[in-house]
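Only one protein chain is missing from this complex, and each of the others stays in its spot.
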Amino acid sequence: MMKDNRIEERTVDMDMTETKISARNVQVYYGETHAIRDVDVDILDKTVTAFIGPSGCGKSTFLRCLNRMNDTIPICRVEGTILLDGEDIYDKRVDPVQLRARVGMVFQKPNPFPKSIYDNVAYGPRIHGLARSKAELDDIVEKSLRRAALWSEAKDRLDQPGTGLSGGQQQRLCIARAVATEPEVLLMDEPCSALDPIATAQVEELIDELRRDYSVVIVTHSMQQAARVSQKTAFFHLGSLVEFGETGEIFTNPQDPRTESYITGRIG
Amino acid sequence: MTVGLILLIVLAIALSGYVLGRRRSLRMVGGDIRKLHSLPGFYGQSVLIFAAVPALLVMLGWMLLQPPLVDRHVARLITEADIAEGSSRDLVMSDVRRIADGLDQMMAAENLSEDALQALDAGDSDIRAKLGNVGIALGSDVRSAVFEAAKVYRDSAATGRTLMTLAVIGLALTGAVFGYLRIAPEYRARNVAETSVKALLILSSFVAVLTTVGIVLSLLFESLHFFRLYPAREFFFNLTWNPQFRGGSDLGIFPLLWGTLYVSFVALVFAVPVGLMAAIYLAEYASKPVRAVAKPLIEILAGIPTIVYGLFALITIGPLLRDYFAQPLGLGASSSSVMTAGLVMGIMLIPFVSSLSDDVINAVPQAVRDGSYGLGATQSETIRQVILPAALPGIVGAILLAASRAIGETMIVVMGAGAAAKLSLNPFEAMTTITVKIVSQLTGDTEFASPETLVAFALGLSLFVVTLGLNVIALYVVRKYREQYE
Partner (left out) sequence: MSMPQTTGPQTGHRASKSLLEVDAGTRRRNRAEARFRSYGIAAIGVAVLALVLLVTSVLSNGLGAFRQTFVIMDITLAADTLDPSGTGDVDAMKRVSTIGYGKLLKTALIADLESRGIPTEGMSEKEIAGLLSKEAPAQLRNMVLADPSLIGQTIRFKTYATGRVDGYFKGRVSMESAERDSNVTPAQLELADRMRAKGLMSVGFNWGFLFGPDASELRPEAAGLGIAILGSAYMMILVLVLALPIGVAASIYLEEFAPQNRWTDLIEVNIANLAAVPSIVFGILGLALFINFMGLPQSAPVVGALVLTLMTLPTIIIATRASLKSVPPSIRSAALGVGASKMQTVFHHVLPLAMPGILTGTIIGLAQALGETAPLLLIGMVAFVRDFPSAPPEGFMDPAAALPVQVYNWTQRADPAFVERASGAIIVLLAFLLTMNIVAIVLRRRFERRW
């Protein structure tokens, strides 16, 4: 098939050392429903990759495969290979807990824990045992909040509940919480869909910052957002990966007619 | 005429009013119901309401008011001289009532005519024995004045009853006729009927409030009565509980309160961890089939009446604890003990704690769980560090409700804890609780006006206040918690 050939080509073109996650022939089933079929994709390090597509196309489902969040849904079954740094994350020997420490996730709706801001950020480092002392933990919390551009707003109210922040602040808190465990990959599932434009702009800026240290995968239904923040874009439709390539390429010169229809607003 | 019969007559009048009213409305418009303001049934209903409601209200009021009025009337007939040494007006009046109730049976048994009864005098015939024959046992011979009062009592009650019958049936008929005559095509029967039905609905919703008022009033009045006979300071601060039949009792609530709290504490120490862990397992870990079996099994425990738990404590757990723990350890030889009652009560509370906790755990949004898993937390870390702290207010509410249950529980402690009022720390010793003493003080054959009996009301009041306090706090906490996630 044409699509497959193209992906093969690109894979060959790419510098192997930069591939962080490599997915091949991924299938996802929800009970009887075949939700994702034959997805092959490579996610590069220090790059923002955007997954776009109409609602229900499977982009979020696929994202959740990358840190095995789908394990928490009993009826969900994943087939195929997904390699992180060359290791199969669905291997029997892999503990999802260890995997998720390296592949963090930020969710659609800001979901701070009903704890203080400090405890929210310190949660990951605590459970993974990343800090040897209180001072170190304080350090991590500060660094993470700074990285999430929340430090200036939150530094005086670290002991107040995270649920008391505004929506945009909550989402940045969730990002701070995710980066506090020092993941290698950060998955973001429509992180701005519950936010107003100003908060969205702040988060987008943040994503661009994060690219320096992490490989970021972002699911979005906003094509403008994908165009603004990502270097690579994958277009999903009806559970299949239709097209994957440089963001500029996809938006200016889509190869597949379906991609073109979506980008020009004919599929929504 | 008996109350049931009067009710039936009123009902019959009301129903025929319905039928006639309906028919009248139809006749007025020549069967063309389009000309009526309301459907014919509503005209019937309006007649029914006018017939039944006032009559029934009067009947209810009459039945509530007549006994105290007759009482007051008869009590005036009894002079100080008629009250025996060591007795009181209340006791004499209760005798009067019992004799009056027994007179009819006595007349039937002895084939007495009404005149013969009036001629009967307590002085020259053995009334006590005659009443005893028909099952009315009296403590002493009947004084003449008391017997005369009883006759007056019986007469007044009968007269009152006759008057009531006449008034109620008369009112029902008047109401029916009134309602019937009001019927006209433009008469807004539906509005009348619906307003009345709504009034009925409102009235029903007051029953719950009236129940609370009734509980509070009856507890308060009898407790005040008790505190007039026994100093309140003694009741709350005396450290002994030792009721005597012949007065001079020590009626301190403290040992009972201690027993109550001790048993409840043991029960909660058992039920809270088990119930909470069971809820956590069912909500977070159990596979669907396991949940489908285990959850109803645990809920069965909630549907078992407390008397069954009581029997279980009495015949199984009590002897078991005595033979395998208390006696080998030298801690006691009693099968009823704080431990027995506490353990069994704990079993009873498991489903209570677990289903309430299950609710609050499930109320924690999935997004919060996802957030934790997404950071690489294990399930138990998520539960212990995120879900439980988030659900804590709700769980505290559940535990408070369980505590209120434990404190108010009666049958298990009656059958499992024992009857000795003691202040001891040994959980294998028999101790007693507030509820046990309420039962024992109110089921014996003691005089109703004695402090030994009335103390039960003061105990009941204390129990009510404590459990109400716990419930109010618990419901408030749970409500606040729910709001947090809505």
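The chains carry the letters A and B, assigned in the order they are written, with residues numbered from 1 in each.
In this text, a residue touches a chain if its C-beta (ideal position, glycine included) is under 8 Å from a C-beta of that chain, and two chains touch if they have at least 3 such contacts.
If you're wondering where the values come from, they're calculated on a predicted model, not measured in any experiment.
Of the candidate positions B:Phe178, B:Phe325 or B:Phe464, contact with the hidden chain is made by B:Phe464.
Considering the full assembly, B:Gly214 is the residue among B:Gly170, B:Gly214 or B:Pro231 that touches the omitted chain. Interface note: of A:Arg64, A:His128, A:His221 or A:His237, the residue touching the hidden chain in the full complex is A:His128. Touch with the chain omitted from the figure is made, among B:Leu57, B:Met277, B:Ala292 or B:Ala333, by B:Met277. The chain not displayed touches chain B at residues 2, 4, 63-64, 67, 97, 190, 194, 197-198, 200-209, 211-212, 214-215, 218-219, 221-222, 273-278, 280-282, 285-286, 294, 297-298, 300-301, 303-312, 314-316, 347, 350-351, 354, 378-381, 383-384, 401, 404-405, 407-411, 414-415, 435, 438-439, 442-443, 448, 456-457, 460, 463-464, 467-468, 471-472, 475.
Listed by residue number, the positions of chain A touching the unshown chain are 16-20, 22, 24, 45-46, 81, 83-87, 89, 91, 93-95, 97-99, 102, 127-129, 182, 184, 213-214.
The definition used in the following text is that only the chains that are shown with their structure count from here on.
Remark: chain A and chain B have CA centroids separated by 60 Å (rounded to whole angstrom).
Across the complex, chain A is touched by residues 287-288, 365, 367-378, 381, 385-386, 389-390, 484 of chain B. Chain A makes touch with chain B in their complex at residues 67, 69, 72, 74, 96-102, 104-107, 109, 111-115, 123-124, 126-128, 174, 177-178, 181, 187.
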